[in-house]
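One chain of protein is taken out of this complex; the other chains stay put.
Chain nomenclature is as follows: A and B, assigned in order of appearance, with residue numbering initiated at 1 for each chain independently.
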Amino acid sequence: MSVSVGTLVSHRKKPADAARAVRSEPALVRWTVVAIAILFLFVFLVLPLATVFQQAFSRGLGAYLAALAQPDALAAIQLTLMVAAISVALNLVFGLIAAWAIAKFDFPGKSVLITLIDLPFSVSPVISGLVFILLFGAQGFFGRWMQDHDIQIIFALPGIVLATVLVTFPFVARELIPLMQEQGTQEEEAAISLGASGLQTFFRVTLPNVKWALLYGVLLCNARAMGEFGAVSVVSGHVRGETNTMPLHVEILYNEYQFAAAFAVASLLALLALVTLVLKAVLERRLDAE
Amino acid sequence: MKIDVSHVTKQFGSFAALAGVDLEIKSGELVALLGPSGSGKTTLLRIIAGLEWPDEGQVFFDGTDALARSVRERHVGFVFQHYALFRHLTVFENVAFGLRVKPRRRRPDEAKIRAKVHELLDLVQLRPLAERHPNQLSGGQRQRIALARALAIEPSVLLLDEPFGALDAKVRKELRRWLRHLHESINVTSVFVTHDQEEALEVADRVVVMDKGRIEQVGTPEEVYERPATSFVHDFIGESVVIPVSVADGALHFGGGRLALDSQGVHTGDARLFVRPADIHVGPPDDAPLKGTVKRVHGIGSARRLEIDLVPAYSIEIDASGTGATPGDLIGLTPNRYRVFAVGA
Partner (left out) sequence: MKYGMPTLRPSVIPGFGITLGLTLTWLALIVLIPLSGLFIKTAELSFDQFWAIVSSRRTLNALKISFGLSLAAAVINLVFGALVVWALVRYEFPFKRLFDALIDIPFALPTAVAGISLTTLFAENGLLGAALAPLGIKVAFTPLGILVALVFIGLPFVVRTVQPVLLDLEAELEEAAATLGASRLQTITRVILPSILPALLTGFALAFARAVGEYGSVIFIAGNLPNVSEIAPLLIIIRLEEFKYADATAIAMVMLIASFAILFAVNRLQRWSEQRSRDA
């Protein structure tokens, strides 16, 4: 080195740390942004969630358990579980079938089909309920015929299931389609060239490849199915102990000023939401790992 | 502009990216930082740019303390391996970016910006593409735009981080010749990082060979190729046949026997003999310092190579375009030119 460093060092001032960190902001900006973000999330997420549990136990554990043990509450829980089980099962089967057709084959109009499958996401839940009233209600297209044959869909279990299936229609399919498209058809072609039948190929090759995405879809579908309010509210008829799901039961208790009881039932749904989020985080890690 | 790097060290966690680097880059020079990945070459370039800061040491631009200035005050043109073009802006606006973000009183007016950008697009020969977006360009075109964008601020230093690393072989060769010519015409002090020795030797005025955060050798392409200062440089640049030897009584020993080769002043102990494969003469076994059996011959013509089992047990591979040796032959090997380095040197 020919440079004699000593002579070159003049009054040396260093740029502040903020100027050195090329991709960061001054500490004051950082702390302001973080403070606003935390405050926003605290007010809109943490407090509403905490309120559910705080209100649920406001009359003590005894009142909490009593509210859940009410016959109407138990009936609502039972109905919700049944509706969710049927809806999730239907959408699970549909999701797999649709994903197989869409991901493993080329055909014209495919992107339109995908858009149509996603459609229920952009329809108001109230409209999703309304359309079944228009079809099967007393004044509906099939209303007269159904009265004649003594079939009841609206204000009964079938209507609630139909509305729930419509609202949760895209959940499983939309998780499976992109993943299966990405995976392509090579493994299936290999299986078939090795002599596997179509169903063997599906159960031994395709399904294991998408199992985490499938579970993910089922999880989200189930959460929505159990929690759906608007669509079910339109078609259920609100018959206590018969056509009230848990969210509807919460509404009735709340409107009757039985706040603690309403929040007790609501706390079960909030718990479901929390469990869903935890499982979702676990599954996302699995999906990322693959 | 002249750049002086003095005793620069940089630690990333427990990894020493730079371990006391001194380097002097002359004004108007085109210098290559050459080394394997993890050698610290990119870290050094980013410290010169002001994108990283050293833990210790100093950097001077024409004798003034560069570390006292942030990246935006240093006026370095930086070209990234993956171009880093702004995809929401047209080619024109990408090149104009550095002019438009100047403080208002130093910002040129629209006509001047236009003229400057067109001048630069002419320089990189891409004026017809001014209104395109980056995703409509080929890799080579993108890198030329990235260069034009860096030149727009009239940088005092041009720094290029693996500028051709993401391009295919043919475009790479074209672009590096083009960079050489460009440098001759604009003559701005330039430093580029590469792991490709061919690129460094072909383009640069001087090559800085780095390994494990240290500079192994600084020299012209000819110097680093012909007179490697360390075993690493000999090994990294060009092909080498390496034979483990030992030095005793001022002579080389291999496999228990004394070789009729100079120890080149290396002290007693384990050493390694480095020879370019083309510098080995193949002849009769009689007086040759090394003897071996031809195990396999592959390739034809000028690409003909011999795999040889040296006596005793050690395999090497050499160029053998002029010999008619066939497998099983016992041959003699005489290194015309060679280097001896003590192990660890």
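Note that in this section a contact is a pair of C-beta atoms (placed from the backbone, for glycine too) under 8 Å apart; a residue touches a chain by one contact, two chains touch by 3 or more.
This is a predicted model, so every value here is computed, not measured.
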Identified contact with the non-displayed chain, of A:V88, A:V165 or A:L179: A:V165
Contact residue for the chain not shown (choose from B:R149, B:R272 or B:K291): B:R149
Given B:P134, B:P163, B:G213 or B:G292, the one touching the chain that is not displayed: B:P134
Among B:V5, B:I47, B:A66 or B:L85, residue touching the chain not depicted: B:L85
Where the unshown chain meets chain B, residue by residue: 49-51, 71-72, 74-78, 80, 82-89, 97-98, 101-102, 133-135, 142, 146, 149-150, 152-153
Touching residues on chain A - with respect to the absent chain: 22-25, 30, 33-34, 36-38, 40-41, 43-49, 51-52, 55, 94, 97-98, 100-102, 104-110, 113, 115-120, 122-127, 130-135, 137, 139-141, 162, 165-166, 169, 181, 185, 188-189, 192-193, 197-198, 201-202, 220, 223, 226-230, 233-234, 246-248, 250-251, 254, 259, 262-263, 266, 269-270, 272-274, 276-277, 280-281
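Note that only the chains that are shown with their structure count from here on.
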Separation of chain A from chain B, taking each centre as the mean of its C-alpha atoms, in whole Å: 54
Of chain A, residues touching chain B in the complex: 1-3, 5, 8-10, 12-15, 19-20, 22
Interfacial residue positions of chain B with respect to chain A in the complex: 4, 6, 22, 24, 50-51, 53, 58, 60, 63-65, 67-71, 73
